[in-house]
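Take a look at this one; I'll ask things after.
For this view, one protein chain was removed and the others were kept in their places.
After this line comes chain A, so read on.
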Amino acid sequence: MIPYAFASLAHVQILLLPVGQIPRATFDAYAAEIRTFESIRLGDIPGDAKDERARFMPSPLSSGYLHLSFPSHPTLPAHSPLSLFRPSHFNLGIIGIAVCSSSHPSSSALEQFGNTLADIYPEHSTFPLAKTCFAFQDDDEPNVGLGENPPSLAIIPNAMGNKRLYIGTLLADLCSQILGEFGHLVHTLETPLGNEYLNGTLFPTLPAAAEMPFALDSSSFPTHSTQSELVVSHLSTPVSNGVTRSSPGLGILHGSNAVLQRHSSLGPSTVKKRVTAVGTTSSHARLFKLYGDFFLLAGRPQDARIWYQEALNSFKTGMDPVWQASAMEGLAVISVLDSWAAGQGLASISDTKDPWMEINEQLSQAVAIYLKASVPSDAVQDYSLLAFVYTSAVLRQTSLLFCVWSSKGWGPFAFASMLQPGATSYWQKVISDNSWVNLERLSAITGITRSQIANTVSQAHGPWLLHLGLPERLVVLRSMANIYSCMGYRRKEAYVLREVISCIMDLVVCGRDEDYQLRRSDVGSAGLAVRTAGLQNGDDITPTGNGSLAFRPNEKMQGNQSVLRVLTYACRALGVDVESVNVAAPPNAEEDNTDPDIIPFEAMSLAESLNSSFGWPELQVGVMREAIAVAEALPDPLAVARFALSALKAMHSILPANDQSHLYQTASRALAMIRRRGDASMIEYWAGHPIQSIAVLPLPLHRIPAEKPRSLLATSSSTPHAISIVPGSTNDLFLYNPRKSVNTQSKTIIVQNELAELVITLRNPFVFDLELHNVSLITSGVEVECRTISSIMIPANSIHVVTVSATAKKPGVLTIKGCIVHAFNGAPKRFFLPVSTEAEEEHQSRRHSMMLCESGRTKYSGLDAWPWDKGGKHFTHSLLPSKLKTRFLECVVVPEQPLLRLRWTSLTHAAVMLYNGEKSTIRLTLENVSALPIDFLTLSFEDSTIAPAQEALAEGQLDVFETYETEYDLIHQRAFSWNRDKDIKVIDPGQKIVVSVACFGKAKCTGATVRVSYAHARRNDESGATPEIFYTRQLTYPMTVTVYHMLECHNMNVVPLDAFSDIGDDALQRDSDPHEWCLFSIEVRNTYGLPFEVTFDRTQQADAPDATTRSIVPPGSTSRILLPIRRFRLSDDVISRRTPILSDRQFVVSKSSLTDAEDKIQRELFWYREELLHIIHARWKEANGSRHGDLSLRQQCMKMHMLNALKTDLTRIDVSLAQRCPEEPAVILSGGTFIVASNTVVSMVAKITNTGPSPLAMMLDVSTSPEEHVLLQGSLTDIALGRVESGQSRIVEVPLCFLSVGYFEIAVEARQLGVAGEKRRTGVARLWARVKEDDSLRTTSSDLE
């Protein structure tokens, strides 16, 4: 069925019917040829008919046209009641198209033609009025007799040159027959009985000829002569006026007065006669209208206009609104035909402003009348037909407006499109460019707005659509959709398309319940409707009904596909992309090489985030449900799955939970059905971007291979393990190495042939549990054996973590690019997960902010805001794709590594308990449990004291001395160390070895770790080249350490020997030279619960024998230890050295704010202390046990007075008192004290010896105390000694006299000239004198004597 032509009332419909076994293509070709005859000149039609048949015949010279249309479908039988109301609706003629050849004689074609006709039309139907069969000759055989054919068969020989001309002639013949039949029909109706039939019901029909009570031609013209008086007597004046008025016009147009007179006299005369004959029982208005119809069909609009006017005048009473409206429609068509004829005749087009306005008005009236018309009976059929007539009137009016609008105004093009809508391409043109500007231009030119057309066409839409039969309903809805589509009213079109689909689906569903024949015809028309709905789709009409037995009689899918395409189109208008999930492309090999530079992740997330903001959610859900229902009913499981999954993908944010679950189940069911049927097609992956992240699980600590330079191998055998004081500075020369940070960042190390575990984080944004068939990795680089994980169930709305195990087969670099996710019954989809780099993140954040910015604004509204446009159009120009190379997760696969196991230790519960300073040994038994030998083994240790010390060092807040102490502590007093008693070369597979570790009880140590680094370093590489690096593994053994603090040393002191002159120690007595010796003292306190024996050893140069002091310190008490030390002097070279830095730290800038002199003193103190600690060695031992250890003195500090006591003076000063003269009382030396008589002059003799290496210029100071009781001669200070060479002595004698008895102390100090401060003192000596009375002294001396 072609779209509604405006002028369909003037079209003579001739059905083209394939006859016999004619191939489709041949039929189409011939039919197309016949269809080129859109109109036939009236002059070409043979008008040689007689009697009543001649009534509608054109005169031989008339210049009008007969308009033809060639439908391909017969008129529906249900419409037969309209046969008298609207004859133009029916197939007035039939042309059978047959192919005849020698094998298929034309006679058989004729026979088949007859059979086909009998199938289509009931025996006694009014139409068709004429039929003929065109037999096109297939071959060149000329023997088919042309002459002896029956009149209803025309043979067109193949050899005929101008077939078109011949066909034209044949068509003209056919038309002539039809026109003749018009006359015949009218003749029947003119009879009183005929008129009764005509006025019988709303839509009257003529009974079959045989059932007519009398022969139709019996009383033909008996009252012909009474014509004139009847005109006067019975007809109302307007009618006669109309006739007389129109006569001149007719004459002018037809150019033949004879013809005019014949017709104008014939037509009304008979009617009037009938009126007289029958009386006034029935109005003859319907008959007038019928005349008008037939004249219109016969190409004589002028006559038709007269009769329509006549009819309208009769209908004025409003008794018969439907017929009245129909007559108005006819008048409207005539106006257009007139204009067309004027155009054809190249006459100037009417100047009136908008001639279509009038026609439109007329049609509006007609439409209104139709709408208000009441149906006299409650016959369902009448409702149906009335609705049909009404909707076609609305469509006719719409067509008028639309044609004028689309043809840019009232002109030849508009007429052409109204007459022959198929022939003009204006609709297509409008469709092809329906931008707003273009559509508005049309409105501006024509003055018809689109809303006007829309309002007109919407009149056809209403409840009455239900009255229509399904095929008509389809046609109406389809036409509406077409109009809306052309005007760019997508949403209205979608609305109507939904109805179209409902209609089709109703047919499909109902068709299954009915018998096969009916089903076929219904579905066939449904398919047709889809095909003609403006979508270029399948060319075949496919019966889609499946029957109740669910067998598919026809495997053609076009019908279903077309329905789905319409559905998709309608859904898109509402902003739902039901096909966002596509059918997966068949997997091919090339796909594996897709460039992962394109990251679908971004685009998808972008689209997802924008999706939710468009459209009407409730409608979207509704239309989506409907789409799925349609697909289910078809049934097309693939489409069901696609729609359901698309809905989930695109709208999961607005779908309620139970809907989501339902959709998912529906899709699963459909997919299962597809598989059951053996269909290979699969749905592409749909469930968003499930992969959140991929990470390589770090290896367990004892399996991590660490990269080591090969140079370590060479050094490891000679020197003990590398010592690291400051963390991180072991291997690298620079504190800050920019290259290092780049490399170590994202490299994950896995080991060849060992299981590596990867964690994949999956996300399920849906409210149901998402089931994935399997997930596998996409890798490149070295070969990897990877187990895929199957049957993953991701719980609803959550993040799920799965672990994949992979084994690399070769060393090298392994790149993990992403995952292949395989949903159930779907195609696997590749997801690439690039490592987020800085640039990438910046890019992402820019996109994100842009989206945020955009989401609040609306640059595009309405249909322009479709999300699928948005993603592409609105963003691409502003965001350039990143030029950066995408980086993926990279793993370094290192060669196979051995594995060591700690088999046994000498510790229980890995706990070490030590006294402070105690030394002990623990043993570890290690076993090689791998198949590779271990040829590199080194132990390193870590304890809880190291980290704080290192931290303190790193902070750099310590002064030089503290730094040294801390560093010394780190290096020389390690809590644990490896006793490399026997060098281990190789540990073969399965072999066990024992390593012993020395422990040292160090205060504040609470925990420690033994790290055994091992490697199979010297491997035979097949390439021959030794790599620069090798990998070690580490075995870690943590221990708990408890150190008991029991002995405390404090108050270390060094004093000159004479400070303790009353100490009666033998050893002290022996070495009582204060210049040579000094005394070391320290207090040791036992804070523990057990007694300890403390031993202090002195180990000095050979000239002084070793000395030892022992003491048992009971719990809780303090012992003072005294030990004489031979004084020594360090050379200037030694003491001027800086405090050494034991670590390999760089850029150590001395930050002390000391002056040079202070600094010098500090150094001196430091070096003397070092020497002292070197000399003194303290040990402890359990008093009743065997445990022993060292006692650390390093906490003790050195003071200046201790230094002076310890350091040998530069000069040795021997002071003594001597008698001045013999008669004086003697000076007695007793126990280091001189006993002197008072008031006696004695000499104080000081012998100053330069023991230093260089000559000294010195002065001497003498001081006595108490000063006031001593008489002296000369100056006591600044006694010049002069320059004393090394090893030489000077003697200074000072006479003095003690004035009172008592104890006196005389101090002699030598100082260097020209040296300031503390340094200038080179030596000091003291003497103590006991001054007694002279007598007592004498008695004392006599006693002594």
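What we mean here is this: contacts are C-beta pairs under 8 Å (C-beta built on N, C-alpha and C of every residue); 3 or more make two chains touch, one makes a residue touch a chain; residues count from 1.
Here is the rule we go by: contacts and distances are computed from a predicted model.
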Under which of the names "General transcription and DNA repair factor IIH subunit TFB5", "LAQU0S12e03202g1_1", "DNA replication complex GINS protein PSF3" or "Sedlin" is the non-displayed chain listed in UniProt? "Sedlin"
Residue touching the undisplayed chain, where the options are A:Gly330, A:Gly559 or A:Gly575: A:Gly575
Contacting the left-out chain in the complete assembly, out of A:Ser502, A:Ser693 or A:Gln1162: A:Ser502
Sort through A:Gln21, A:Thr169, A:Asn438 or A:Ser451 and give me the one touching the missing partner chain. A:Ser451
Per the touch definition above, residue among A:Lys492, A:His1075 or A:Arg1290 touching the missing chain: A:Lys492
Taking the entire complex into account, which one of A:Pro463, A:Pro700 or A:Pro1222 touches the absent chain? A:Pro463
For the chain that got dropped from the picture, name the residues of chain A it touches. 370-375, 378, 380, 383, 386-387, 390, 436, 440, 449-451, 454-455, 458, 461-467, 484, 488-492, 494-495, 498-499, 501-503, 505-506, 509-510, 513, 574-575, 613-619, 622, 626, 629-630, 633, 855-856, 858, 861-862, 865
